[in-house]
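Reviewing the structure listed below.
With one protein chain held back, the other chains of the complex are shown just where they sit.
The letters A and B name the chains in turn, as written, and every chain counts its residues from 1.
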Amino acid sequence: MKKKNENQAEVQERIGVYVCHCGSNIAGVVDVSEVARWAAQLPGVVVSRDYKFMCSSPGQAMIIKDIQEQGLTRVVVASCSPHLHEGTFRGACERAGLNPYLFEMANIREQDAWVTSDKTEATKKAKALVAAAVGRVAHQQPLEALLVPIDPNVLVVGGGIAGIQAALEIADSGNHVYLVEREPSIGGHMAQFDKTFPTLDCAACILTPKMVSAGNHKNITLLTWSEVEKVDGYVGNFTVTLRKRARFVDESLCTGCGVCQEKCPKKVIDEVFEAGLGYRKAIYRPFPQAVPNYPVIDKNNCIFFEKGTCKACEKFCPTGAIKFDQQDEILTIEVGNIILATGYDLFDARKVSNYGYGRLANVFTSLEFERLSNAAGPTGGNIVLRDGKTVPKSVAIVHCVGSRDKNYNNYCSAICCMQSLKFAHLVKEKTGATVYNFYIDIRTPGKGYDEFYQRLIEEGTLFVRGKVAEITDVAREPGEEGKLIVQVEDTLVGKQRRIPVDMVILSAGLQARADAKEVAQKFGISCSADQWFIEKHPKLDPVATMTDGVFIAGACQGPKDIPASVAQGAAAAARVLSIIGQQQIQIEAATAIVDEETCVGCQQCIASCPYQAIIYLEDKGKAYVQEALCKGCGTCVGTCLPKCISLKHFTDDQLVAEMVGAMRTMKEFELIPMEAAA
Amino acid sequence: MAKYLLYPGCSMESSAKAYSESLAAIAKPIGLELEEIEDWNCCGATEYLGISLTPAYALISRNLALAAKQANGNKVVVAPCSACYLNLAKADYYMREQPKLGKMVNEALSAGGLSYEPGTLAIRHLLDVIIYDIGLETVKSKVVRPLTGLRVAPYLGCMVPRPDYEKRWSDHEHPIELDLLLKALGAEVIDFPLKTHCCGGHMTQIGPETAFELIRRLISSADQYQADIMATVCPMCQMNLDAYQTETNRYFGTNYQMPIVFFTQLMGLAFGLEPDTAGFGSELVSTKRALAKIGVEIAETETAPARPKKSSGLPMPKPLPRKPELAEKSEAEK
Partner (left out) sequence: MVTPQTLDLPTTVPKQIEDLTLLEEVSARTAGVSRLEMCIQCGTCGGSCPAAADMDHTPRMLFAMLRAGMRQAALMSNTPWICVSCYHCVVRCPQNVHIADVMYTLKGMAIEAKLYQDSTAPDFSQTFVDMVEEYGRSYEFGLATRHYLKHFPLRLPGMAPMGMGLLSKQRMSITPKRIKGIQQLKAILKRAKEIEGGKHG
């Protein structure tokens, strides 16, 4: 084929161009055979074909054949997005013996056929995109992907059901796990619940065996009352600094007998485990089945730390395990992979002032109710009003509190409908009270979930479709005196109703942990606008993140129920085990590189790197890019004034050639209007 | 001394005379300088909005245009009347949210040689300015006759705390601003649950039965809480609860005698002014009994059954601090 373009330095490479029809996705709009015909005259092109499905086996075989028989040194495929098939075609090149970085893709589907209606214009644009790719690929250089070894230790942050599941799966495989939990015991929110839907299994009964396994497992190092302070490194090679907070109890001596808690004179409202509804002592373990079973001393509420007196726990401890002089321990561990399973916080229902939580005594939140119903809770499992003794005769359960609401959280919290049905059942079973559920929709998608809804209807729950407008204690007529009145529009009847009840339970929504943003930053991952951790792909990769080696599982990724949390915990474990199993991992080769000779050591690039991938070599006075951490974003390249950093696979030559290829074509086809359109 | 542009509103000169008198009396002591907008016109209340969009907003915006022209450095318009306040605030807000509306309104204003750039002025309610600009400390310092023993039901009405597009108020349902002001005057403030419930507005003229029911709810609740007097910020609310109390009583066969005054009147009393200087005397439901209460020396207060205080039982969650500056102050009040 004759190369005809004037002013073009002679191109040494032998370039193959393949234009894909993608069925009718591209061919329906772009004249693909015309594009292939036209591309043949671009400088360096020796082969130019079009084909129905380039990603198929015959399509790939075509490329391999041409590489081998026609001696191609560069390949361009004009088809879909590189996100989908760059890997496919790079793989084909590699199998043919051509370095995969000598391949370039032109996206004439998402960037052309799918967004252009005019066929002539679409074809012209396709030509420009192909010309750009052809120009670029001629300047591309072979690159080798970096291989890094994987440390088989794993860090799991968060000891709720998702974290426990992940830890157990990895530990069972023979690999070692550090399970770090902020509270004195693992168990998370699930330990607070009474029963779980839809089976009405007792939450503690199904959770504690897993907790005990995790506590006893030879491959799990349990670090409770601890937090991660710093994370350095990259996939396969993380260095994590932890703070193991002082319990003021010597774990090697403590037998978990509980005498210290009995004797402690200082009672404090337990805001965490008892949801503010019950009390604990200054020395406490959050619940009887705590794992590990050693108590901690709450320094801020302990008489000894406040005034220097008391020491009742020390006096009565039979093994002398109380150690007031214990210090926080800073630990540094090396792990290869990290799983974040930090869970959720409950939406603060005090914000919804028309529901009166915090002002009206007998309005409770979901977690408060779980504690009421739980046999180990502050009322021994009796469902009573705030006075601690009266059994309610009528109860209202309000769905969607703080969820699906532009005034608070926009999203649906996924579990509240099922949870509200569960509450209705528990109330009915324990008190025989009249139960109302106020809802906008009933969302019961899981296995056995809609059947659970049917069951609740059979049990006599009264369902009113209407989002509760107001909960008030101001009576308007005799029957309302001394009650809480739920004011709502029964939308199915089209009338406003005022329903007097004794007790109201608010199904408050789930939201991301208050410190989610800081935690994300610590681990180098991102949060969405709602502050849930962001997954790599919402459909196809929900447990991975954009940071290699860091995975997420459970409610921290978004509101979900226990089965989904367990599944994600297991999924994250599987991903980690697959990385460990590979023993080494390939890192994308398009990384930045510093020219040591010209680098002046100004460190501007270090400051600008969003991934903290560049370090300063003190002895040489030069910057150095840690390839495994580099994401190839190019920020440092733009920042470096003397231009001594370059980005492999995105060099100036390549980028300029790409632009020239495109612009020349656009000019030829007048894709850039020379004067205003008529 | 801060200077504000004042939009009095039509009621201030007639039915809410007590408001304007008491406002004039207390403004100087607390250092509130008010400059009336030249030749302001009626804001249209809730009437013009129900007839036609552009004329309604043009009517309101003539005032905004005049105020902006008056070129007062402060650029804050204070409206004591809730409906006027809401209309002025809404007009400015909607013209910003929807540029098309701003264009139409300005086109209409141009026929009168006026124009208004949305966002130029800040529209604030009188109570907002007293709490957040003047400050409770200043108010407290002027109190010479604390209203000790006077049980006051703070009644804010609906149009001040809602819709509150500029987020000036601590809450939409149970804001604490008026409570704190009354506490600063030394009064015993009841935790009035209907403090932002509607008085019925113009329904007294259009659909009296609807209005009477709304009025009854408010008065009976204040009565249940054994309030001596209600304090409000809005001329319409005062009118409805005061002037229509007799008709409401007649309609329901009740016999309430709940006086209702403007909060500025109570401020006047607390500042040591004589009742007639503080705007008293024009209300239809007598305030005699209530005033007598604070003429009496500070004896033990009658313990009235307030909200049942739990002594035993399960703990309640702590209240949510809505605005940090108010939270600190309310702690100080305790």
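Note that in this section a residue touches a chain if its C-beta (ideal position, glycine included) is under 8 Å from a C-beta of that chain, and two chains touch if they have at least 3 such contacts.
Quantities reported herein were computed from a predicted structural model and do not represent experimental measurements.
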Problem set entry | Among B:L6, B:L32, B:V76 or B:L101, residue touching the chain not depicted | B:L101
Seminar exercise, completed: The listed residue (A:H189, A:R404, A:K483 or A:R664) that touches the chain absent from the view is A:R404
Exercise. Looking at A:E13, A:E271, A:D450 or A:E470, which residue reaches the missing chain?
Worked result: A:E470
Exercise. Given the contact definition stated above, which residue among B:G31, B:P163, B:G272 or B:P319 touches the chain not shown here?
Worked result: B:P163
For this session: Name every residue on subunit B in touch with the hidden partner chain.
Result: 10, 13-17, 39-42, 44-59, 62, 90, 93-94, 97-98, 101, 104-105, 107-114, 158-159, 162-164, 172, 197-198, 200-203, 205-210, 213-214, 217, 243-244, 246-247, 250, 281-284
Problem set entry | Positions on subunit A contacted by the hidden chain, ascending | 354, 400, 404-407, 440, 465-470, 487-491, 494-496
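Basically, only the chains that are shown with their structure count from here on.
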Seminar exercise, completed: CA centroids of subunit A and subunit B: separation to the nearest Å works out as 48
Problem set entry | subunit B residues within the subunit A interface of the complex | 171-174, 193-194, 217, 221, 308, 310, 312-320
Exercise. Taking the complex as given, what residues does subunit A use to touch subunit B?
Worked result: 269, 276-279, 348, 350-351, 353-354, 357-359, 361, 378-379, 385-389, 472-474, 476
